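I'd like to ask you about the structure that follows.
Missing here is one protein chain; the remaining ones are kept as they sit in the complex.
Our next item is subunit A:
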Amino acid sequence: MTTEAPRLTIVTGQVTAGRVARRRVISVVAHVLLIGASILMLYPLLWMLSASFRPEAEIFSSNSLIPSSVSLHGYSSGWFGLSRSFDVFFLNSFIVSILCVIGNLAACSLTAFAFARLEFWGRRFWFALMLGTLMLPYQVVLIPQYVLFLKLGWVNSFLPLVVPKYLAVDAFFIFLMVQFFRGIPRELDEAAMMDGCSPWRIYFKIMLPLSLPVMTTAGIFTFIFTWDDFFAPLIYLNDLKTYTVTLALRTFVDSTAESNWSGLFAMSILSLLPIFVLFLFFQRLLIEGIATTGMKR
């Protein structure tokens, strides 16, 4: 590129015109690269979408993204592909995810409010410890937690998946909320304090209503992470009727996949659908969430 530039300017005889032409060439090249990369990125997803609508016989015979005929067979055979139908698994996943969202928002925001706004002895110390748990690999607490939940009789129920969220174990979201709360002008709660507002009322009437963006971001991420989670259900759920969608998909792979690919792909697509819908509606919020937490580490 750099060697071409002077020649262009000489030919046109005008520096600006040469620059403009060169910029245009670079911009076209960049777009071509990006479009090529986009196709490469999306192709697997589109392929699976198309495969889920194909008749079973045609799944591997062509790689064209447009099926010769659209068949819903995969969706019906997949839905009833295991000894319980997928509405059980979707319902389970929704229950677990929604309960986790509520727990995370409530518990993390209470914690974050204390760290961001209240004065108490040892605040910095506890805050540092909280940040310390950010880097902790889950495996270190895995086995004792399992033993604990086993002794409580919680294994094979949703409790081990849900209850920890009500105890603010996701330090990442606490941190996210602390950062947001710190950005809310202190004058607001100081004025309320003067008027005799209790910390509880300040949290409930001032902080929460002003924190809608961060609460939405945290809620969506919690939903997606829980919906996607495979490890915790794998360990804690043994009975088919308690399975979440991710666990059901894994059972599908192990049992019937070789004979029912379209069913497997159809259920895979359906399992991604809630995440995709959230992505469509809250894309900006998700991207901002990543960008800001990334920058502030």
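Keep this in mind: contacts are C-beta pairs under 8 Å (C-beta built on N, C-alpha and C of every residue); 3 or more make two chains touch, one makes a residue touch a chain; residues count from 1.
Everything below uses one rule, namely that contacts and distances are computed from a predicted model.
Entry comment: the absent subunit's protein name, as recorded by UniProt, is "Sugar ABC transporter permease", drawn from "Hydrogenase expression/formation protein HypE", "Glycine reductase complex component B subunit gamma", "Sugar ABC transporter permease" or "Peptidase".
Within the complete assembly, A:141 is the residue of A:141, A:159, A:206 or A:240 that touches the hidden chain. Within the complete assembly, A:168 is the residue of A:82, A:168 or A:214 that touches the hidden chain. When the missing chain is restored to the complex, the residue among A:101, A:161, A:176 or A:224 that touches it is A:224.
Subunit A residues in contact with the hidden partner, per the touch definition given at the top, are 1-2, 26-27, 30-31, 33-34, 37-38, 41-42, 44-45, 47-48, 60, 63, 107, 110-111, 113-114, 118-121, 123, 126, 129-130, 133, 135-148, 150, 164, 166-169, 174, 198-200, 203, 224, 228, 230-231, 234-235, 246, 249-250, 253-254, 257, 261, 264-265, 267-269, 271-272, 275-276, 279, 283, 286-287, 290-292, 294-295, 297.
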